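Of the protein chains in this complex, one is absent; all others appear in place.
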Amino acid sequence: MADYTAHLIMRPPPKEYCGLFGVSNNDSAAKIAYLGLYALQHRGEESAGIAVWDGKQINSHKATGLVNDVFPPNVIDQLKGSLAIGHVRYSTTGSSTIKNAQPIHIVCKQGPIAIGHNGNLVNSLHLRKSLEKQGAIFQSTTDSEIIVHLISRSKHKVFEKALLESLAQIKGSYSLIILVPKKIIAVRDPQGFRPLVIGKVDNSFIVASETCALDLVNARYLRDVEAGEIVILDEKGLHSWKPEQLQSGFLSYCIFEHIYFARPDSIVFGKNVYEIREALGRTLAKNHPADADIVVPVPDSGVTAAIGYAHQSGLPFEMGMIRNHYVGRTFIQPSQQLRDLGVKIKLNPVKSVLKGKKVVVVDDSIVRGTTSQARIKTVKDAGAKEVHLRISCPPHRHPCFYGIDFAHSSELIASRNNTEQIRNFIGADTLEYLTVEELLSVEGEDKDKYCSACFTGKYPVKCKKPEGKYCLECQKI
Amino acid sequence: MADYTAHLIMRPPPKEYCGLFGVSNNDSAAKIAYLGLYALQHRGEESAGIAVWDGKQINSHKATGLVNDVFPPNVIDQLKGSLAIGHVRYSTTGSSTIKNAQPIHIVCKQGPIAIGHNGNLVNSLHLRKSLEKQGAIFQSTTDSEIIVHLISRSKHKVFEKALLESLAQIKGSYSLIILVPKKIIAVRDPQGFRPLVIGKVDNSFIVASETCALDLVNARYLRDVEAGEIVILDEKGLHSWKPEQLQSGFLSYCIFEHIYFARPDSIVFGKNVYEIREALGRTLAKNHPADADIVVPVPDSGVTAAIGYAHQSGLPFEMGMIRNHYVGRTFIQPSQQLRDLGVKIKLNPVKSVLKGKKVVVVDDSIVRGTTSQARIKTVKDAGAKEVHLRISCPPHRHPCFYGIDFAHSSELIASRNNTEQIRNFIGADTLEYLTVEELLSVEGEDKDKYCSACFTGKYPVKCKKPEGKYCLECQKI
Amino acid sequence: MADYTAHLIMRPPPKEYCGLFGVSNNDSAAKIAYLGLYALQHRGEESAGIAVWDGKQINSHKATGLVNDVFPPNVIDQLKGSLAIGHVRYSTTGSSTIKNAQPIHIVCKQGPIAIGHNGNLVNSLHLRKSLEKQGAIFQSTTDSEIIVHLISRSKHKVFEKALLESLAQIKGSYSLIILVPKKIIAVRDPQGFRPLVIGKVDNSFIVASETCALDLVNARYLRDVEAGEIVILDEKGLHSWKPEQLQSGFLSYCIFEHIYFARPDSIVFGKNVYEIREALGRTLAKNHPADADIVVPVPDSGVTAAIGYAHQSGLPFEMGMIRNHYVGRTFIQPSQQLRDLGVKIKLNPVKSVLKGKKVVVVDDSIVRGTTSQARIKTVKDAGAKEVHLRISCPPHRHPCFYGIDFAHSSELIASRNNTEQIRNFIGADTLEYLTVEELLSVEGEDKDKYCSACFTGKYPVKCKKPEGKYCLECQKI
Partner (left out) sequence: MADYTAHLIMRPPPKEYCGLFGVSNNDSAAKIAYLGLYALQHRGEESAGIAVWDGKQINSHKATGLVNDVFPPNVIDQLKGSLAIGHVRYSTTGSSTIKNAQPIHIVCKQGPIAIGHNGNLVNSLHLRKSLEKQGAIFQSTTDSEIIVHLISRSKHKVFEKALLESLAQIKGSYSLIILVPKKIIAVRDPQGFRPLVIGKVDNSFIVASETCALDLVNARYLRDVEAGEIVILDEKGLHSWKPEQLQSGFLSYCIFEHIYFARPDSIVFGKNVYEIREALGRTLAKNHPADADIVVPVPDSGVTAAIGYAHQSGLPFEMGMIRNHYVGRTFIQPSQQLRDLGVKIKLNPVKSVLKGKKVVVVDDSIVRGTTSQARIKTVKDAGAKEVHLRISCPPHRHPCFYGIDFAHSSELIASRNNTEQIRNFIGADTLEYLTVEELLSVEGEDKDKYCSACFTGKYPVKCKKPEGKYCLECQKI
């Protein structure tokens, strides 16, 4: 991958975790979409939206909040029609705002369009400035709004052609789900960064970010929308189109979906997430053993890797920290007396498990290091003799430009510190990460299909300038 | 006005009653705007919004509901800054939707802009189609969105020039209030259809739809924004600009503001609304007397004219119908048993006043006729011997294209029926309207400054085609 | 009335304005009750409640808020049954609390009971202490809870007898509406302080605080529940019972219902409220003329008396102050800059009406004097040359113990000041009240049926001690 190079980026990394869902040919389309979003809620807790085609027009409803709150029964009942798309969006501090909720629902010369996006365009700033120069106005900061602007400017009258013309201009990661009169169109970017699967139940086709959404609505998993594929769902069924312009020749599946983001009961990129995570844990145990008594996960995301670690190491698996699942968003600011409460609110250590023990704690990542520090402190306060922290992926040193919201590069503890420094900061007795090679070995033969730039800094973008020269195109990003 | 002609219109008349408010140079700008909107609530009950400039950026909040509901104290407190604009929007059936709430708050190459509009563009459909052809996307059906699209497409870098360029393209009625970094800009269209006044309190300049909003914030009424004037409020004070392109040479003040729409305690178009309405009532009495015992208004809008009628006629004024001021929006659908309830919910007749009496009922308009019919029935059921309905304006026969939402032309009872037929339909013993001449005589020397097209069909638009020929430009409207 | 004497009272005057409604024999009972409460909303804006008998049990719903807010359609739909009672309660500072909302809905050995009360028991403190001594627990501070405690302690198994036993123990004012299995019972106290009327629509009997509630549901006014009468509504119709214990031999209708509290379109105590108020205005004009140009009411409550004043005096009636009907409960605390805003929020003067005029302002009462002071200031600021305040009742000098919430006696400006001192404080040029004799003359032959203790201090309670001696019983109150 010598011909790829890092970006020069001036702005903070983007924050566009999302979940997508679409269903065709179903009289209960909005209800099905509601259920699908429900299963995808972990992909976005900030806002939720559904748009339906009722045979005459597109109607939509969206709001900030969880799916359950945004869609009380009377609202779902009003969303009539046989085609529906839905979207959930991730909450990031300070931007929990209705204006960025999706689907974006607009009217342009192509007619009415509703669109939901998962991913991140790396040339969005460039496109936005260019569109603004042409007179475009922006009512949100979403990439979806950029994409509909591009569609609306196309000369093509056939929607699919206008869409393709706009897709040819965008770079980065995008799984899209689009509702126009009489059809749903699903797209996955040429490198396939973000997942998108196809399912079927009765006569309805479904597209969704993860298979767990298919499971909930009793749909059968057929296959993935392929990288660079446009899939059309209409009355007649499912149609596939792989325009040449969208064929990149290589893949860049986001490996962090496997490590952390997807639900363990999903199939993502054709693989069982649970199996991958358990294998990560086994590999971690094999290569990074610890002289310990028990293996304890940071719940919920560290559970599967911890199980793998326990199986491989032969150490007993114990739920030494209990997660409080009632944690909501409007938590009272604790008084000074109650400092350090934040960590305990979510996780309470089980003293009887930890007391006097040498403990392997398995977690999926360390971002800023402060949360890990607090957790290790509570584990030690609960009586653990030693804490050996094992992370089921390599250190995060580089920002993601394709849709995963790590902290800003300068905030990533691993971008400024080596492992020993991090260990010292967080207070663990030992700290070990998976290496990039170990991580990729778990993906096996497919390992070249994955983007692991957040660990390596090798971004999966083909630079068109001679090596060693300043890349003007990349700079524009 | 022989060279004006009626429009050929295919679409339903527009529905854009609104109230505008802006305040500069005030640390409590959002609170002042809140109070101003509160005083203007009668101009729009559907949605409310405020945008503020905080020195670095524009922040805004808007939602459906009354001003009080949209802006609880904690929301107002978050809207910091010394410049604020606000907007209230009228509720019309079926479109009570957040997406049409204003101010519209966007970012374009001119920077951030928030804009509120009162009025109606007669060439909005044309502009919208044209903008769509150029690739514009629309997220609402408001004229405000059209105006910002035009601004954003201007080549001019100086905002005021870009604004002027866009104003040169729009036709119809518009009072605008615009917030950009460091200043508020207020505009009134070349014919001055909708009102817009300037006031001052301490070092703050205020612009508002009506003077009642100045009164509430203790501001002094200075003058009106003139037709075709652009007024700029910034740190240094108030600046006026009357670009040649906006000078039309004639005025078209909406006479219905005087008759019905404005609050009686406001000064509108330089005149006291209360005085005008009382004079309309006096004129009505002088020219359309009735052999009756008492004069009863349809509250609240008919009160002032009824007082005038009573004064002129010498008949006693009585509040023979009591209005229930708790009537809200979410009223239970009454069962069949409770039909005709709709009218009574709002107005209950006072039997002791009406019983055995010959009653002059004074109202400000008859639209479809059904409400008048029901009211006359309740007055008669309450024991009135005779009902003589007097209307303080001429019959509405023509749609308004400048921002007043009468019913569609085909629904206006006076467009298809003569006065006797209407009288018969509504069940009054006699029915008389003011004539157009009588109406205009009340406005006195200024009478040519008013648009009364809803009564006359003579729309204040200069047609550019030879008389008798089909006017292509007008047709485009 | 020499044998009546004033109370010695240590506690603040009670605050129990309320509206009552009941309907029998109607499949839409809850909907009808909702409408009835809607018409009675002016009698209580703090909380609303409805209880229904569904053939098997009593169900109820109540909450703080206006009727419209407390009862969205889905809540009304759940209140099934053919008997319903409803209650609205007045808002007084600091006690706007769900626990005092009514109907009180309990279960005791008599079975389930729901009860709503309008009035004020003068021996509630005594009864409460006595009940507490016997072991009663109190979950509210309402008189209704005291009454059900008394009912629940009766040895009688027949509900009506238990009720009567409890009524024999309570003193003061009470109109009650009670729902028990299969029937509604309405009671008015022996002196008839608070109103309660009977109506009929189809096969349903209605009881309500005022006839305006009958009008809204198309019911015909039959008669009042008489003082000391128990009326029973059940499947068979309406039954009357006048137990000897409840016959007092004299009446004490609250004259303030006529002056201020009831809606002008209601019939209260058999008289048209509008007629009474207009006559008060006429009497005021006859005996307390002013050298003035116009008559202006304080809206809405002063309107009818002002009309009477204008008719009698021959001066023109003008709406010189406009009321903002959108005033809600959660108004933003205005900043220092916006002081005196409170008055203007509700009423804005019409400068063109007032400017240069000598104005008679007609109001229905002066309580603390501060509001009148502020209003007169705004009228003068609007340009009035002179303000002659005329009050359509005598000065309030004494607290009411029967259910009208004036301020505490020490706060009543007239309890500490003569008319000249009040005039000076509020800033009027002249100030005149109706005298007690003038007030009673308007009631005519019925004048002895009214309680006017708030003006005279002569409380309508028969003292059982020798004249001139300290009355221990009254003291206990």
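A, B and C label the chains in the order they appear, each numbered from 1.
In this section, a residue touches a chain if its C-beta (ideal position, glycine included) is under 8 Å from a C-beta of that chain, and two chains touch if they have at least 3 such contacts.
Keep in mind that what you see is a predicted model, and the values were worked out from it rather than measured.
Participant: Of the chains that are displayed, which are in contact with the missing one across the whole complex?
Facilitator: A, C
Participant: Pick from A:Gly55, A:Pro73, A:Gly111 or A:Gly444: which residue touches the chain that isn't shown?
Facilitator: With A:Gly55, A:Pro73, A:Gly111 or A:Gly444 as choices, the missing chain is touched by A:Pro73.
Participant: Among A:Ala39, A:Leu164 or A:Ala384, which one touches the chain that has been omitted from the display?
Facilitator: Touching the chain that is not displayed is residue A:Ala39.
Participant: Considering the whole complex, which of A:Ala63, A:Ile98 or A:Val350 touches the chain not shown?
Facilitator: A:Val350
Participant: Out of A:Phe138, A:Phe159, A:Tyr274 or A:Phe401, point to the residue that touches the absent chain in the complete complex.
Facilitator: A:Tyr274
Participant: Of the listed residues C:Ala48, C:Val70 or C:Ile106, which contacts the missing chain in the full complex?
Facilitator: Only one listed residue reaches the unshown chain, and that is C:Ile106.
Participant: What does the interface between subunit C and the hidden chain look like in terms of residue numbers?
Facilitator: Interface residues of subunit C facing the absent chain: 104-109, 129, 132-139, 145, 148-149, 152-154.
Participant: Mind listing the subunit A residues that contact the chain we can't see here?
Facilitator: Against the left-out chain, subunit A lists 28, 31-32, 34-35, 38-39, 41-42, 66-69, 71-73, 76, 202, 212, 215-218, 263-265, 267, 272, 274-275, 278, 300, 303-304, 307, 310-311, 316-319, 322, 324-326, 328, 330-335, 337-338, 341, 344-345, 348-353.
Everything that follows uses one rule, which is that only the chains that are shown with their structure count from here on.
Participant: Roughly how many whole angstrom separate the Cα centroids of subunit A and subunit B?
Facilitator: Computed from C-alpha means, the inter-chain centre distance equals 49 Å.
Participant: So how far apart, in whole Å, are subunit A and subunit C when each is placed at the average of its C-alpha atoms?
Facilitator: Measuring from centre to centre gives 62 Å for this pair.
Participant: Per the centroid of Cα atoms for each chain, what is the distance between subunit B and subunit C, given in Å?
Facilitator: Centre-to-centre distance between subunit B and subunit C: 38 Å.
Participant: Provide the list of subunit B residues touching at least two other chains, using ranges where the numbers run on.
Facilitator: none
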